[in-house]
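A protein chain is absent from this complex, but the other protein chains hold their places.
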Amino acid sequence: MPLDTSAYSLALLRVDGRRWNELRRIHAQIRTQAAADGSSYLEMGHTKVMCVVNGPSEPGPRRGGVGGTSAAGSGGGGGQSKDAEVAVSVVVAGFSSVDRKRRGKNDKRILELQSTISSALGASLHTHLFPHSTISISLHVLSLDGSLLAALINAATLACVDAGIPMTDYVAACTAGSTSTYAANDESADPLLDLNHQEEQELPGLTVATLGDSDRVAVLVCESRVQVGRLEGMLAVGVDGCKQVRGIIDRVVRDKGRRMLQEGTVEKGVGLEDMDLD
Amino acid sequence: MPITILAPKPTRQAHSHNGHNDDDAMSDSGSDSSGAGGDDDLDEMVSAAAAAGLKSQRDSKYEIVTPGEVITDDPQWMRGHGTYVNPATSAIISSVAGTVSRTNKLLSVRPLRARYTPEVGDLVVGRIVEVQAKRWRVDVGATQLASLPLSAINLPGGILRKRTETDELQIRTFFAEGDLLIAEVQQLFQDGGAVLHTRSLKYGKLRNGVFVAVSGMGGGGGVVRSRRQVWTMDAANGGGQIDVVLGVNGFVWISKHVETPEGLVEKAATTGITNLEESVSATMYSSQNDRIEVDTMREIARLRGVVIALVENGLRVDEDMLIRGYHEAVEMAMVSADGLDDLYLGGEKGEQLAAVLTGI
């Protein structure tokens, strides 16, 4: 179904009634699953993702391996690296989009998503604190309406925060696009923030993930043809969007923390004000 | 385990800001549609949100720090766990979501929830996951497997015997994969891995009961380090005596009370030392449960229900709470329709129990 973009120039409203710089509604929750070390649920518009983090923990004995022969000392079985490994698995539910297509586990697109998320979070998580262990992140996509990679990254970040894994800062992601097609070189084309599925199909767009409040880009994925001149505008809007997303997911964590403090499940910390130096 | 996803509700703060921004955008949308003007809008909104966030944080005592938040840029503080230092600015920045704590000049952040971090002297309940030539690898819920060397267990046939090659060959007769045990953390490796020992008659293989895992240290309830982690209590309704072990790592073991080897030691004083050795070696590494009466089983199951209810309602699991919770649960069962067989403590009943416990 072609997307009618001609109306945009008249009202400056997108198909779902948003302006160019508006995010869709983001609803997020942490600690949704009692059994996991960390878990989260995230909605970006109609894209809904669930995430569970287990670990860091050391994997048990390797199947088929000979029982460790080393007598003493740390290590022995398990992964031998000095840093924790970040293992990501993404499952896209068959009912998540309109066409009920089953995607195999070895779909290259899924493998690429997994490797991207693992590498993006691995750069922010302090993996050097957990030698020989594995942080396993499993993501389930329940509903799909564009900005998939961004939603997955945000959900994974939230779940890692919930699991109490030390990290440099949040990795927050969102998408940005442009109202012009690749061929048209019209200078008046507006950049767009947070594309939905329809826009993603029809317009050039990219996914950006940044580290915290900085302008440092952890992930930049563009899969459509676009004039090189468009990039700067799209990137700027995307980076700004990431900061907004960071603010929103940070508030989710803070709300949860405040509630836990009020319920008394966690001891109160010392305020910075009462930290007078003697 | 249940998955809880609440119905989406408007986030208060977010909405007020967005609404405000929308108004702004509406009012000047006629004149301002260029990219540059819009950019300013966006910046304004972001900075407004940031400022508001900062303010509310100062207002409330119930605020936590989140990853990436600067705790202080005063260079005289030292960084502890849960923080890192930006080499450029030497500011101390939080790396987890949690509450700030300080010890003299050491600043650290306690995460709201994290895996168990072993400390020397901790009493833990663990599960054997791997048997190696001269040691076991034990899952204690930490980031790494703990190890239990063959030399750190009580060998049968004499408490202070040197281990021999025969012991190495029959290592599986002491502990095999999947066995549960209670042990103490003896030392820590540089990288945080723990070494356990069971060189006391209090420690060793666990039998005659059930295992419950609650989330470890910190938030959401759980086991806290306390004076007494192991105790024997009298069960109601003819359940006899029940042993409870609260591992510091959040693993709990509830079992029927059996004469401890210590008890045997007292007896041994009268009956003679050979007898003791025999009875110790017979029971210490046995994988057979003793006969357990139905009444005892029912009360063990009830205690397990109390532990789970405490965790689900975000309460601490310690001796006082558990005993009070248990008595309350017995009372609740008395008045219920099914009588004593009513073991269910989930959902509303769990909340009711928690309310009674916190109400006092």
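Every chain is named by a letter (A and B) in the order it is written, and numbering of its residues begins at 1.
We adopt the following convention: contacts are C-beta pairs under 8 Å (C-beta built on N, C-alpha and C of every residue); 3 or more make two chains touch, one makes a residue touch a chain.
Going forward, contacts and distances are computed from a predicted model.
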{"item": "Omitted chain, identified by the protein name its UniProt record gives, among \"Exosome complex component RRP45\", \"Ubiquitin-conjugating enzyme E2 2\", \"Ras-related protein Rab-21\" or \"Proteasome subunit beta\"", "value": "\"Exosome complex component RRP45\""}
{"item": "Visible chains in contact with the missing one", "value": "A"}
{"item": "Among A:32, A:57, A:96 or A:116, the residue in touch with the chain that has been omitted", "value": "A:116"}
{"item": "Candidate in contact with the missing chain, chosen from A:90, A:206 or A:260", "value": "A:206"}
{"item": "Among A:235, A:248 or A:261, residue touching the chain not depicted", "value": "A:235"}
{"item": "Chain not shown, touching residues in chain A", "value": "108-109, 111-112, 115-124, 182, 206, 210-211, 214-232, 235-236, 239"}
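Rule of thumb we're sticking to: only the chains that are shown with their structure count from here on.
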{"item": "Complex contacts: residues of chain B adjacent to chain A", "value": "1-6, 8-9, 11, 13-14, 25, 29, 33, 35, 38-39, 41-43, 45-46, 49-50, 53, 57-58, 60-68, 71-72, 74, 76, 82, 84, 93, 95-102, 109-115, 129-135, 137, 139, 142-145, 147, 149, 189-193, 215, 218-221, 311-312, 314-316"}
{"item": "Chain A to chain B touching residues, read off their complex", "value": "12, 19-21, 25, 27, 29, 31-35, 37-38, 41, 43, 50, 55-58, 60-61, 67-72, 74, 76-78, 84, 126, 129-133, 161-170, 190-191, 212-213, 233, 236, 240, 243-244, 247-248, 250-258, 260-263, 265-273, 275, 277"}
